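Every protein chain of the complex appears in place save one, which is left out.
Take a look at subunit A:
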């Protein structure tokens, strides 16, 4: 990792200068001893007690040297026979590396150093990040070795300090508890102080915030160093920096306290593992902090969310609607503001001005429109004229599709955009496609039969379909594990399904056979989604990355890496230039398709995120997670703008209505709730302070925004879909228990 690799360069440079500074008097000793203190690998097997003494001696030497007591240095060196150190002064990282886990006493000095270095604990290369061995540091390290109960002392003293601080600062400084607790616990475990670690855990785990309970439970089970090895998420936690946002005043308080206590242990942890984003201004209140915190790696730094995001929609192509249609808007060219499809295009499209917030048409290559696509678009426009305008007075009707006899095996559902087809992915690795209209599903005839039809006839497209096997539903077999994600292509020709077997399969809906299996994730793929223009699709899985594919490439085009835990939900932005991913690490990231960068990073959920939805105008994002809250985000400013409380269980389905006025959410608590998203977005205030610091004060108006709550009879809601006319369709598997 770049961060880790750069550090040793700096510290090496430091090391060079330090001996020079110290060697004002002594000439030959400085370089040696300085380096000697750093390396000291336990070369001799029984040399443990010797190492201890050497450490102390070296520390004393440094102290004397610093105070310019050169003669004493000489005498001490001679008497302590420190010449033999010159043999053991090779700064070999491997020796230092061995020292960390073997229980040797150089441990505590190196351990703190080595924990912060490279990702894999087995290959600690302690050439990186050597601290200047301060006397106090060495002594404290020295005293720690036999007495890790000092960790408890440090923590308790910090706790006391924070409790004694002014109210306004207390909330902010309390953010420190959790990361410090976890890092200290991990250090104890890492140094094989199992009992002390357990005692530390028992004493202080109850103090932590409730939304960290899941993480703490996992930590509770990790008591040995070997346990850490397989747990990627925790390893990432240790190497990435936990971000805290503290106001300058609070930070000064903290710093002063820690430095006057010489409480270097905590200070060192803060420096190595925490990133404190300091802002000027009023300290935040507890509620503000609570709303933003909860993620695995702390909050977001302010500058992360400052990149420009093109959240506008692409211009619709101009399509001539044929005049012989009975609709009265036949003259209407595409993009006219008459239809309330999008809010953004209402002004700009007529004058063909480029929306400044919309990406260029050719920013990413998109497939051209085929004739069939143009026909689809015309159909879409016609349907949208008949669309019902929704609002708080005009709620949509809800049609619920219950899957019977699914035996809790329904794992994924999707509807086509025109609501004609419905697909379900099941835990028995099948995918089943139903027709939601009276028209049956037909597949293309076999080649033998195709040869016999009259190719010149007008209805050739009907003739190629096989009437004999027409049915209401078709089964698709091919996966070898439960199917966790399904997605229809916008042109209704393809269906994607992602499964626990690590593959994403592309099925043809003309022949109902599998065309391609995309292998890349070698671990369960939790979700997949087609781009709104077809051709591209995104998938996210257990390997903590999301991948962007094109249907005609067998390898992914982009890899979106950065999450600390599984990627559970992936969605395309309506303009197909951005991909949003929600993860088990309780964060949401928005990625740019063009270059794979993470442009937005949202924290605030207290549980894994399972559903995401973009508003139709592309400006806002809604997310739902296991904590039962729906959070609303402004993509342009990178802020949280709303919180909808009410659900009591995981929210697996979120959908905006076609014009963005209503947000529907469906959850495992068997309810569908409708929220007034117009009001939620109008209410947001973006003054300069908010934009600059990212502090939001969310009004607790969930009750006002709730327009309706509808119970199903013990059927959790797995998917929601607004038809083109704004009828709400919901799908779920009836749970008879």
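Throughout what follows, a residue touches a chain if its C-beta (ideal position, glycine included) is under 8 Å from a C-beta of that chain, and two chains touch if they have at least 3 such contacts; residues count from 1.
Here, contacts and distances are computed from a predicted model.
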What protein name does the UniProt record of the undisplayed chain give, "Transcription initiation factor TFIID subunit 9-like", "Protein transport protein SEC23", "Dehydrogenase E1 component domain-containing protein" or "Proteasome subunit beta"? "Transcription initiation factor TFIID subunit 9-like"
Where the complex has a chain not shown, which of A:409, A:481 or A:517 is the residue touching it? A:517
Touching the absent chain when the full complex is considered, from A:203, A:217 or A:389: A:217
From the list A:165, A:274, A:292 or A:364, which touches the chain that is not on show? A:364
Sole touch to the unshown chain from A:450, A:470, A:706 or A:727: residue A:450
Which parts of subunit A face the unshown chain closely enough to count as touching? 1, 119-120, 213-214, 217, 220-221, 230-232, 235-236, 239-240, 364-368, 370, 372, 443-448, 450-451, 455, 461, 464, 478, 491, 493-494, 506, 508, 510-511, 513-517, 522-523, 535, 542-545, 550-554, 556-562, 564, 593-597
